[in-house]
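Missing here is one protein chain; the remaining ones are kept as they sit in the complex.
Now for subunit A:
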Amino acid sequence: MNIVVCVKYVPDAQAERTFSESDKTTDREHVDGLLSELDEYAVEEALKIVEAGDGEVTVLTVGPDGAADAIKKALQMGAHKGVHVNDDAIHGSDAVGTSTILAAAIEKIGAESSVDLVMTGMASTDGTMGVVPAMLAERLGLPAVTFASELTVEGDTATIRRDNDASTQTITATLPALVSVTDQINEPRYPSFKGIMAAKKKPVQQWSLADIGVDAGDVGLDAAWTKVEAFAARPPRSQGQIVSDEGDGGQKLAAFLGEHKFV
């Protein structure tokens, strides 16, 4: 079983995230980056599948030099090898562009040894769109079973369970397939000391756009199919009224709600 896990290097959500003034893209220079937390669940699930049988987990990322850290973390957790698509022309790619690059990289990986499963987190923690998995499946011609809170792979069938607004669904697809996972699916492991040492020796390939046959003119900021026209920090909330409960906190709360016509 060969599994490719797509991971993203994102600005730390605990830090003050912003946009770069010059081109209105996400500012990645002034905020520390890390492996998107939601992708750790995909890495963990892939490792569990391979550990229960056989095969390899390849971790794939698209991003600038710093994105190597996202691969490193996944290798420390136990992934077998990494692929980093890094090219100046990628900067500013939207979801459509990113899915183009990921699809081409996965096709190149698959040309060496066929890929049975493509796995991703449910969304990145920066853009939070959650659309790249479906775009990727569309481009690769794969069935997608998304937002999995449980996954079983038996033979050539992947079965997931997921909750949507109205129901809990069971969904099956025949491999090869794409699976995106939620934070309900498992508890990602912390890298062990052994894992950290082993990761240093694991192979990481660096590919340019030319290496994967993607035209630089088809991706990046200028080729994006959407454009950020403006961004503005949300005005700080005016200091709210805070009261201490001295036996009448509930009354005060009810009074506030009454004044503002919520009752």
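Descriptive notes on the structure:
By our rule, a residue touches a chain if its C-beta (ideal position, glycine included) is under 8 Å from a C-beta of that chain, and two chains touch if they have at least 3 such contacts; residues count from 1.
Basically, contacts and distances are computed from a predicted model.
Candidate names were "AzlD domain-containing protein", "Electron transfer flavoprotein alpha subunit", "HypC/HybG/HupF family hydrogenase formation chaperone" or "ABC transporter substrate-binding protein", and the UniProt protein name of the unshown chain is "Electron transfer flavoprotein alpha subunit". Within the full complex, the residue among A:Leu38, A:Leu102 or A:Val153 touching the omitted chain is A:Leu38. When the full complex is taken into account, the listed residue touching the unshown chain is A:Met129, out of A:Met129, A:Met197 or A:Ala210. Which of A:Val7, A:Met77, A:Ala95 or A:Ala199 touches the hidden chain is settled by the complete complex: it is A:Ala95. In the full complex, subunit A makes contact with the omitted chain through residues 13-14, 16-19, 38, 94-96, 99, 122, 125-135, 137-139, 141-147, 149, 159, 162-174, 177, 182-184, 224-234, 237, 240-245, 248-258, 260, 262-263.
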